[in-house]
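For this view, one protein chain was removed and the others were kept in their places.
Chain nomenclature is as follows: A, B and C, assigned in order of appearance, with residue numbering initiated at 1 for each chain independently.
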Amino acid sequence: MDFSYLGQLLLGGLTRGSIYALLALGYTMVYGIIELINFAHGDIYMVGAFTALIASTVLLNYGVPHLAAIILAGVAAVIYSSAYGYTVEKIAYKPLRNASRLAPLISAIGASLFLESYVLLLQTSDFLPFPALIPNFKFWAPYESLFSSTELVILITTIVVMILLTVLIKFTKIGKAMRATSQDRVMAALMGINVDRVISITFIVGSAIAAIGGVLIASHIGQINFYMGFIAGIKAFVAAVLGGIGSMPGAVLGSFVLGLSESLFTGYVSSDYQDVFAFTILVAILIFRPSGLLGRSENQKV
Amino acid sequence: MLKLKDLQAFYGNIQALKGISLEIQEGEIISLIGANGAGKSTTLMTISGIVPAREGEILFKDKPINKLPPDKIAALGISQVPEGRRIFPYLTVMENLDMGAFLRNDKSGVKQDLEYVLELFPILAERRNQAGGTLSGGEQQMLAISRAIMTRPKLLLLDEPSLGLAPIITKQIFEIIKKFNKESNTTIFLVEQNANLALQVADRGYVMENGVITISDTGENLLVNEDVKKAYLGI
Amino acid sequence: MIVMDEIKKSCVATLWFIFLTFPIAVIKIDSINNTVKWRWLNMVYIGVGSFFLSMLWRYMIKKKEMGGQKEKKKKEAGFFYKISQNRKIFIPLCVLLGVFTILFPHIFSMYQTTIMISALIYVMLGLGLNIVVGLAGLLDLGYVAFFALGAYLYALLNMHYGVSFWVALPLGGMLAALFGLVLGYPVLKLRGDYLAIVTLGFGEIIRIISQNWDAVTFGPSGIANIPPPPFFGVKLSLQATSTYIFYIIVVLVIFTIFIINRLKDSRIGRAWVALKDDEIACQSMGIDKGKTKLTAFALGATWAGMAGVVFAAKTTFINPASFTIWESIIILCIVVLGGMGSIAGVISGALLLILLPEYLRAFAQYRMLAFASVLILMMIFRPNGMIENVRKIYKFKQ
Partner (left out) sequence: MKPILEVKNLTMNFGGLKAIDNLDLFIDKGEIVALIGPNGAGKTTFFNCITGIYKPTDGDVNITRPDKEHNGKTQRINGLNPYIVTRKGLARTFQNIRLFSSMSVLENVMIGCHPVTKTGVLGAILRGKSTRAEEKFIAEKSYSILKKIGLEMYVNELAVNLPYGAQRRLEIARAMATDPFLLLLDEPAAGMNPKETQRLHDLILKIRDEEGISILLIEHDMKLVMSLSERIYVVDYGKKIGEGLPEDIRNNPVVIKAYLGEEVEINA
């Protein structure tokens, strides 16, 4: 057995898992609070990547220093993704809060499609080269070939984001309000929580995290297009379901499990069929353990 | 303090309230009693803004509140312990209590109230890091009442605090309700099926049947009123 | 006062959308030459557009909320339903429509006929998906996979074994139904939104396989030279072939309408609708939930399989690009826009959504944007579609 090859696959899986995790968190947060599969989530991430590319190009064109441009571009991506997430919720989901289950789901597909065609029309349908925002660090040079600086930044950023998110959810007032709202919306309102605002904030936070993922993956892969959010979004959703939708640690665990196993599958079996593999996992999970690895089973109310 | 004027509300497509009027003075304990399905819980949910009032008016300190969203009503100082307690099942006891203080910014006051409720219900202090959903029914009821006290309410709405609890615990809870009312002079509006208990602690009571209020009198008078028994047992 | 308030609100919305669309709509970068183009005109369009649209939006939302509060009005039987019940109008109308259909390929050009054929294929697909989504309430986002199965089945069987169109047509339906059963069995027990995502995955799996399994499907380059349906051994000209296929698809659409109409008002059809309305009550009425869902799923798939065979025969060339998720979404749009559960609705939805973009070529690039808006707006303001489904009226002697 070739261990360095295996090691490479595992490290690749880690990177993959990190990206999935940044996206899966948004799915799981939204699902936890309004029980909706937010199909547009992947596209929010795509909008984030486009914003970052546009912002960095403009800034560099006007002679802003490289580092400042990168940071500003990242900030722009986060702000814009959040703004889009907020707007999508207000327009496509909020009016349907009391509708049947099918209606918001169809509306979500509409929102996803809308964002994709919006970017397609106003920007381009081609792949755009995305600059490597993260330079190769000097101190990391010996390991560069095994695990690039970009990958290192992706992994560290993911861990930092997860820690920050945990702190937000566990200890801040708004985090507690989010948890309370997801457990019992009526009771949360009786405690004086503005439920609509909490839902909006959930979308904003989830979208901001997605934007970070979008910028990182774009600079890792080196190109973006309007369609990039679709498959990535679906995969992240698979990861969220795998971990147990609604559970944040579950989303992270599911993402790494999916990332690693997909990486191994790609390395040892076939790279053409990696998406087939992910969907097969999804179907298997739904059949054998629909509540996921860390999810809670729910009782149907009569 | 609170005035309901000819209030009508629908629960789904059922008309649950068919025009009820009542009044609560500051510092009182008022009981609303009646058999199941009479519309008692709907009355509370309408006051809290969860169920919209279709007709009529709700005045709190002479200001209409029936058009406000639930969080704004809570912010005015109307706190509800709903039927079935509705503890946040995956939050710990302390976090549940924290949620009660969600709208408050006076740290020292919150701390003081926290000490107060833990003194009222020492069992909660023992369970402080346990998830709310793992508590027994009686403990959940205590937690629910404590959580509402943590909002430092001007008006406390209690919906069936005796529901599903053993008599001894019910007694304990009612004694604490009375005690809290005396000590803090908080107005309490109590909805109960258990008429004997509710009327013993109440200054005045209303009897509700089928979406309308049929009898109103002082607690003592209602306790001996034979018509109350009829309203329950359909004799 | 109110006017000022509304204007203020719209101004806020305008500013918000100008901010929101600024990077994507105004800036255009050319990353090869590293130049930036500023499209300030777009900002003006968006500003003006969002000012008025936000007013319209608030008005519509308010109207919707008011409507919800009022007592439910008695529903008038729909226009189409009235017509279909009035024999004096309905029969001549059918005759007229029939004559028009028969003459269509002879009056119009071959180009028009071809467009009409694809529209009619979508009618068939829409009617099939209508069973699944509109009647049984199951959201299937991978419907195009069954369409692909039918198309590939005909292409491959014909290439390897020379199987003719007429044999492949029922086989395509059967294969799709079989796949529907196999896929449906494990996932139909799950909640509706999971079904959506699994079917979406299934659609992608079929597409990925057709793209990568070169040995069988010839990969992205696809399969060419698929023969059109044979006409008693006579070789037809190109024009005649398209006329012939037109008639075939017309007959198939009529066949579909006929069967779905019968299913709709049958014991099975009622069970579907009941299942959509309330699963628990439905089971308490003695209906086997799993079996009923599976029937809907498999029957819906059947039409897609058959439509796939027709599609392959019409285009004589298929490749994976024809079977993307977009197709599934277009078919879903047809059902949603037309009216879930309503046959007349789905037919009009298909004709509108497929023909309109063909004739409005200039706006073709806005097609997807329009479809997306249709999905959202219909769900919010008219969830029952253009032509609402009307239940059968029964008459009894008093």
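The rule we apply is simple: contacts are C-beta pairs under 8 Å (C-beta built on N, C-alpha and C of every residue); 3 or more make two chains touch, one makes a residue touch a chain.
This structure is a prediction, so every number in the text was calculated from the model and none was measured.
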{"item": "Residue among C:178, C:236, C:274 or C:370 touching the omitted chain", "value": "C:274"}
{"item": "Residue among B:1, B:75, B:94 or B:163 touching the omitted chain", "value": "B:163"}
{"item": "Option from C:168, C:248 or C:263 whose C-beta touches the chain left out", "value": "C:263"}
{"item": "Candidate in contact with the missing chain, chosen from B:51, B:143, B:157 or B:201", "value": "B:201"}
{"item": "Hidden-chain contact residue, picked from the options C:84, C:283 or C:316", "value": "C:283"}
{"item": "For chain B, residues in touch with the removed chain", "value": "12-16, 35-37, 83-84, 136-137, 160, 162-164, 166-167, 170-171, 174-175, 178-179, 182, 192-198, 200-201, 210, 229, 232-235"}
{"item": "Missing-partner contacts on chain C, residue numbers", "value": "72, 74-75, 259, 262-263, 266-271, 273-274, 276-278, 280-289, 295, 299, 341, 389, 391-394, 396"}
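To be clear about the criterion, only the chains that are shown with their structure count from here on.
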{"item": "Set of chains whose contacts include both chain C and chain B", "value": "A"}
{"item": "Two chains sharing the most contacts, counting C-beta pairs only", "value": "A-C"}
{"item": "Chain separated most widely from chain C, comparing mean CA positions", "value": "B"}
{"item": "Nearest-to-centre chain - CA centroid comparison", "value": "A"}
{"item": "Averaged-CA centre spacing for the pair chain C and chain B, given as whole angstrom", "value": "52"}
{"item": "Where chain A and chain C are represented by their mean Cα positions, the distance between them in whole Å", "value": "30"}
{"item": "Between chain B and chain A, distance of the C-alpha-averaged centres to the nearest whole Å", "value": "43"}
{"item": "Chain A to chain B touching residues, read off their complex", "value": "173, 176-177, 179-180, 183-184, 186-195"}
{"item": "Residue numbers on chain B that touch chain A, as the complex places them", "value": "48-50, 69-71, 74-75, 79-80, 82, 86, 88-91, 95, 98-100, 102-103, 147, 151"}
{"item": "Chain C contact footprint on chain A (complex, rising order)", "value": "36-37, 47, 50-51, 53-55, 57-58, 60-61, 76, 80, 83-84, 87, 91-92, 95-96, 99-107, 109-114, 116-123, 128-129, 230-231, 234, 237-238, 241, 272-273, 275-276, 278-280, 282-283, 286-287, 290, 300, 302"}
